[in-house]
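What follows is a single structure, and I will ask about it in a moment.
Excluded from the complex is one protein chain; the other protein chains are retained at their positions.
After this line comes chain A, so read on.
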């Protein structure tokens, strides 16, 4: 069962990944096939497991201030800054629609 172009386009919008070419899509298909093997196991009445750490306690930290105050370090990697603020575009720039961009998915 192949992944449809609509789903691939949807994924590219949501995750901003670029499948780039048929090889990228093939890799995705193989990954899905691999995960689908899970369906062969009967999991009726079995609680799904979220994490292999399930029998470990979630560590609780005391409410103390131990971090922060490193503005200079944080801004060091920023390409653009204005008076200790990070600079971003005015709003989200969504991926153009399928028809409007140059991608192999159109083929």
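Here is the rule we go by: a contact is a pair of C-beta atoms (placed from the backbone, for glycine too) under 8 Å apart; a residue touches a chain by one contact, two chains touch by 3 or more; residues count from 1.
The definition used in the following text is that contacts and distances are computed from a predicted model.
Name of the non-displayed chain as stated in its UniProt record, restricted to "GATB amidotransferase", "Sorting nexin-4", "NUBP2 factor" or "Protein YIPF": "GATB amidotransferase".
Contact with the omitted chain, checked across A:10, A:30 or A:101, is made by A:10. Along chain A, the points of touch with the absent chain fall at residues 10, 14-16, 50-51, 53-54, 56-71, 74-75, 82-92, 94.
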